[in-house]
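Heads up, this is only part of the complex; the chains shown haven't been moved.
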Amino acid sequence: MTEPLVAIVAGSKSDEELIDEASSTLSELGIPHEKRIISAHRTPNRAMEFASTAKARGLKAIIAIAGKAAHLAGVLASKTIIPVIGVPAKTSDLGGMDSLLSTVQMPSGIPVATVAIGKTGAKNAALLAAQILALSDESLSQRYESFRMGLSEKVEQDDREFSES
Amino acid sequence: MTEPLVAIVAGSKSDEELIDEASSTLSELGIPHEKRIISAHRTPNRAMEFASTAKARGLKAIIAIAGKAAHLAGVLASKTIIPVIGVPAKTSDLGGMDSLLSTVQMPSGIPVATVAIGKTGAKNAALLAAQILALSDESLSQRYESFRMGLSEKVEQDDREFSES
């Protein structure tokens, strides 16, 4: 079996929809990955250990999904030097503004590559991971260019249908 | 020398004004305490170790001061069961809204007792620590009642001066 290059880590099983969105996007691009539930607050030791061994295990990027005071991405980033991509989950009260600020406003020294709130962000996190991997994987780079072209073509087709209606 | 009952921990030396505000309030109430600089992101191991040994060392409360994506309080709280009081530092861009949400919106299971943004919060964090300690320290309880009375008297005196002006 192929070793995973990307890990998708969520703070709670309730983020399953976001995990699936990221996972299916990575699969579509043929990127081997693993899915994990690790909480920065409820399983801090596991979070630390996971991050500190990630590079040695061959992971090239970590996608961290969390909501509210979303510390997961930052905590993982503090223990590894591979890029950590943060996906702020939508929250029922503040819409995800809390998750966003907790993820993106990282203090000096430890960056988190933050993407949009919610499902859009989950998909884009996978695409960002793909862009990073494609820097040293020509085959993936070509698959990614095709994927991009597909996006364009979809919009162009919508445009044709729409402007003719 | 008296062993500290409270630890004031800040994520960076730049939070010195807030540390001093909390420290001088604790001193005023005669509460032995220690002051530490520990970063959740730049010194994660230290943060973990500090928190996991805090209870055994005799600490009864931790005051955690941090700004931006302020994870310090949450990270410490994940490794101890003594109360962690979070002080969101004011930030130059978002005023401290980022620090506040990152501190207060803790997910289910790991609470952080959050107080106001900035210097007011630093003072109130010390007072909250005192209230917690006073539950099992009758002498401190009386000193705290006096402190409270002093607050009232100060306002009443301002009122007299003001209404006569």
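Each chain gets a letter, A and B, in the order it is written, and its residues are counted from 1.
Assume contacts are C-beta pairs under 8 Å (C-beta built on N, C-alpha and C of every residue); 3 or more make two chains touch, one makes a residue touch a chain.
Since this is a predicted model, take the numbers as computed values, not measurements.
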Full count of same-sequence chains in the assembly - 2 placed in this view:
8
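Throughout what follows, only the chains that are shown with their structure count from here on.
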Rounded to the nearest Å, the gap separating the Cα centres of chain A and chain B is 34
Okay, in this complex, where on chain A does chain B touch?
11-12, 39-42, 44-45, 48, 66-69, 71, 74-75, 77-79, 91, 94, 97-98, 101-107, 109-110, 112
